[in-house]
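In this view, the complex is presented without one of its protein chains, the others remaining in place.
Letters are used for the chains, namely A and B, taken in the order the chains are written, and counting of residues starts over at 1 for each.
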Amino acid sequence: MALHFDIKKNPTKAYTSFALLAVVAVAFPFIAANFGNSWVRIIDFALLYIMLALGLNIVVGFAGLLDLGYIAFYAVGAYTTALLASPQFAVVLESFVNQYPPIGNFLMTVFGPEIAQNGIHLSVWLIVPIAAAVAAFFGALLGAPTLKLRGDYLAIVTLGFGEIIRIFLNNLNGPVNITNGPQGINMIEPIRIFGVSLAGEAGSMATIQIGGFSIPSVNAYYFLFLALCIGIVLVTSRLQHSRLGRAWVAIREDEIAAKAMGINTRNVKLLAFSMGASFGGISGSMFAAFQGFVSPESFTLMESIIILAMVVLGGMGHIPGVILGSIILAALPEVLRHVVEPVQKLLFGHVIIDAEILRQLLYGLAMVLIMLNRPAGLWPAPKHEDRPDADIDKPERATGVVAA
Amino acid sequence: MSEQIILKIAGVNKRFGGLQALSNVNIEIAKGQIYGLIGPNGAGKTTFFNVITGLYQPDTGSFELAGKPYSPSAPHEVAKAGIARTFQNIRLFSEMTALENVMVGRHVRTHQGVLGAIFRYKAARKEEQEIRDRAMELLDFVGIAKFADRTSRHLSYGDQRRLEIARALATDPQLLALDEPAAGMNATEKLGLRELLVKIKGEGKTILLIEHDVKLMMGLCDRLTVLDYGKPIAEGLPAEIQKNPAVIEAYLGGGH
Partner (left out) sequence: MDTLIQQIINGLVLGSMYALIALGYTMVYGVLSLINFAHGEVLMIGAMVGLTVLKIMQTAAPDMPGIFKLVIAIAAAIPVCVIVNVLIERVAYRRLRNAPRLAPLITAIGIGILLQTFAMMIWGRSPLPFPQVMSSEPIHIGGALISQTQVMLLVLAVIAMLGLVFLIEKTKMGRAMRATSENPRVAGLMGVDANKVIVATFAIGAALAAVAGVMWGANYSSAQFAMGFLPGLKAFSAAVLGGIGNIYGAMLGGILLGVIESLGAGYIGDLTGGFLGSHYQDIFAFVVLIIVLTLRPSGIMGERVADRA
C-alpha cells in the first residue's frame, strides 16, 4: 500500500498520508456537488456505516466475539433519539394515561404539560451522550448471557437478541404506544449546532445560510459525520494500543491463557460489548436526526450482516481496513446502481438484475470470496516481520514440536 | 526454622464422573524452593495444577498462599493472588509479538482502563511505559530480548517456552507453576532451561514444577511429591524419592 499510517516508524510518511487523506476528504463534497447532491448523501450514509463498522470492529475484530445482532444498538440509539427529539413522547404519555391511568398520571406530573403537549426536545449535545450511554447499557445487557458461549452459539444468541429488539420495536405500539410500531417515529428534529439547523430552515430547499455563505444540508451533515468518524477512529485506535486492547486480543487468541494471566474475561468482554455498542448508538442517533424518521425496517438482520461483511472484507481488527471495507460495501452498490441499470436498459431493454439484488449479491459474494481466498481481509494489519525496517533476522525454523 | 511456606495445599480431592482423579493430595512448598511434582502419565499432575490455579473446581481442599487462604474458584483471581502458570501445550497469544505477550502478563498488576486508554493522561502514559520497560526486562532475563518484535508464533519451540515463562513472571507471582516446560526439548535446550530455572530461583522466586525427565528433576528440585493414580505415594528429598520402593514400582509398572 502506498499509504503508510505508522506514526512511530515513519512520521514523515504517515503525516503526509494523513494530509493527503484530509485534503481528499474535505474537497470531496464540493467536487461531488457537481454531479448532484445524491452522491454526498450516499457518502453521508457510508460515514454512518463506517462508524458502525468501527464499533463492531471492537467486538468482532479486537475481542473476537462474533456479534450478529449489532444493529440492535444502532436501533437503540436511533429510537432513543427519536423519543428525545420529536413529538413522540407526548404520544407515549397519552397512551399511558389511557391504558394505565395511575402510572400515566404520575408520569404526567413528572414531565409536565409542556412535554405532554409537544414531546421531549433535547439538544444534540445531550442526546448523543444519552444515546451512547443507553446503547452501552444494552451492550452490556445483551452481552451478559453470552459470556460463557463459544463462537457459533455466541453468534446465534446475539442474532436472536437483535431480532428480539426488532420485534419489540415493531410491536411496542400497544397496549401503550412507545415505539409507534411498524409506522415508526417521524418528525425527528434535525441536528442543531449553535442554533443553526443542519437541515436548513423551512423553504430553503435543504440549504443552510450562514452569514453570506450557503451550504447544502447534506454537505453540512457530511462534515459532522466526518468529524465523528475521525473521533471514533482516534478513540478505537487508542483503545487498541492500550492495556485494555491487549486484553481484548488476548481473549481472542486464547481465553484460558488470558484468564491464567489475571485478565477478568467477564468484565473485559462486557467492556467490548459496551464500547462497541456505544458507537453504534452514536451512529444511530445521527441516523435518526439525519433521516428525520425511524422505523423497524431499518434494523433488520441483513443490516447486522452487512456491517459484519464490512469488517470482514476490510480486515478484521485493522482500523484502516475496516474503513476501506465499509466504503466499498456502502458506496459500491450505489455506484453499480447508477451504472448497471442503464447498461441493462441499453442492452436488454429492461432491467434484469435490479440494484437491490445486486447489492445483496455483492454482500454475499464479498463474505464468501474473502473467507475462502483472503480470510485476513483486503487490508489486514501488516505483519511485524514484513515491515521494511524490521530489525530482526529471518524467522528461524522451529526446532521441535510445533505448539498446539 | 523461619522458612516461610509459600504454598500450603491440603486434602485435595477431585472426581470426574467415575474417576477419582485426585485423592487427598497435600503439598507444602517453602519460599525459594524448586518443588517437583512427578509421576507416571495420567497420575493427575496437570489435574492438580488445574485445580490449584482455578481451572477445575476441587471437591475438597484447603488452599493457602503465603499464609493467606485463597479461593481457587477463578483463574484470574488465582493469578491476582500470586500464582502464575505455564501450560503443557504452550498457550501463547500467537498473533502477538513476544513483547506484547509479556506486556499482557503485566495486566493483573496494572489498572489503566477505558479512560486512561482514550485520554492518555500522564499517569496512564507512565504506566504504559512501565509495562513496556518491565516486559523488555523480562524478555532479556529469559534470554530472548532480540525477538521482542517477532510474532510469537514464529519463535522456535524452546524460545516459545521461555516466552511463556517470561509472561508468567510478568505477573509478579509468589509461586511460578510450570507444566512440563522441558517437554519436546533436546539435551542442550534442557540445560538452558535448567540454567534459567536456577536463575529464577536465585531471584528468590518459588517454583512448582511438573516434569517427566526424572534425571532433570532429581538434579534440580529441592523436594518432590510423587503422584500415582491421583494419590501421593511419596514426598521428600530427591535422594529419598529415588530409593523409595513404591516410587520405583509405580514407574516400572509392577502390577498396574
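One rule holds in what follows: a residue touches a chain if its C-beta (ideal position, glycine included) is under 8 Å from a C-beta of that chain, and two chains touch if they have at least 3 such contacts.
Predicted model only: the values in this text are computed from it and were never measured.
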item: Contacting the left-out chain in the complete assembly, out of A:I115, A:L239, A:L308 or A:V322; value: A:L308
item: Chain not shown: contacting residue from A:N105, A:N118 or A:N171; value: A:N171
item: Sites on chain A contacted by the missing partner chain, in the whole complex; value: 60, 64, 66, 68, 145, 148-153, 155-157, 159-161, 163-164, 167-168, 170-171, 174-175, 256, 301-302, 305, 308-309, 312, 316, 353, 357, 360-361, 363-368, 371-372, 375
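Definition applied: only the chains that are shown with their structure count from here on.
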item: Centre-to-centre distance between chain B and chain A (centres being mean Cα positions), rounded to whole Å; value: 43
item: List of chain B residues in touch with chain A within their complex; value: 53-55, 74-76, 78-80, 84-85, 87, 89-97, 100, 103-110, 112-114, 116-118, 120, 127-128, 131, 146-147, 149-151, 154-158, 160, 167-168, 171, 183-186, 189
item: Of chain A, residues touching chain B in the complex; value: 235, 238-239, 242-247, 249-250, 253-254, 256-265, 271, 275, 383-385, 390-392, 395-404
